[in-house]
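All protein chains but one are shown in place.
The block that comes next holds chain A.
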Amino acid sequence: MRLLTVLTALLVSSSISLSALAETFSFTAIPDQDESRLQERFGKVAAYLEKELGVKVKYVPVKSYAAAVTAYRNNQVQLAWFGGLSGVQARELVAGSEAIAQGYEDQFFVTYLIANKRSGLSMSDDFPAGIANKTFTFGAKGSTSGRLMPEFYIREHFKKSPEQIFTRVGFSDDHSRTIALVQSGAYELGAVNYKVWEDELAAGIIDPSEVSVIWQTPSYPDYQWSIRGDVDARWGTGFKAKVKQSLLNISDAEILAAFPRQSFVEATNDDYQPIKDTAMAIGLMDAE
């Protein structure tokens, strides 16, 4: 049992040393598209913030929307680039949190419903009732543009749950995969973040002869930077304001392209009340 003693000793000693973490300011972002590019996208943001804030800044990559919220809740990260829904969930879980900045485009975000050409559906201004009895994929389960808003409008129109309307309902995990799945025909229909769609269309990843947009939702507020309320206590008074200003000041085209947004503008928690109401309406959050 000598092995066991060694093991226990090492376990104890190493778990003590970790409490003395250096005061690194950490942030994360929801993995909403092509995960292999996350480090590339947010590494630049970390470098920028480090220069602006004068403290060490680290980007923490995560695998899912829920993991981003959990890391924020457990104070593993103090700042996060959330979607509308994940932001509402995170601020609900951590009292004192604040939405401090959103992308310019996030003030009037929309979702595209997309269809494989085999579905026989094409672009319309009215809600496409012909989507019933086909296969449908959402994005991640916790996505605003890939799940919450499309599900809301689908339920509103049919007065039924997606499982009752479609022959099969899937969750692709991110917008790039939604596009790939509908393009290949694995699903006939999907709901996708319009920014990711246009980004990938411009990059030539999408084959317009296989998959196209058939409807867009009315606009709603989406992505935002949210920050924990206790950061001033750890990094000094005015730190939160400084983070906010640094984000609003981003003008480097390369950094903005990583989101992709044209600029960042101010945001408040109240801006996201409609998202919270929608989440409660479709049962994703409990009413208080």
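Everything below uses one rule, namely that contacts are C-beta pairs under 8 Å (C-beta built on N, C-alpha and C of every residue); 3 or more make two chains touch, one makes a residue touch a chain; residues count from 1.
Basically, contacts and distances are computed from a predicted model.
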The complex's invisible chain, by UniProt name, from "cysteine desulfurase", "N-methylhydantoinase A", "Monovalent cation:H+ antiporter-2, CPA2 family" or "Phosphonate transport system permease protein": "Phosphonate transport system permease protein"
Full-complex contact with the absent chain, from A:E105, A:E151, A:D173 or A:D199: A:D173
Of A:G84, A:G103, A:P128 or A:G142, the one touching the omitted chain in the full complex: A:G142
Among A:A29, A:L49, A:V69 or A:I114, residue touching the chain not depicted: A:V69
Contact set of chain A toward the excluded chain (per top definition): 1, 3-4, 6-7, 10-11, 14-15, 17-19, 34-36, 62-67, 69-71, 74-76, 89, 93, 118, 135, 140-142, 168, 170-171, 173-174, 176-177, 180, 184-187, 284-286
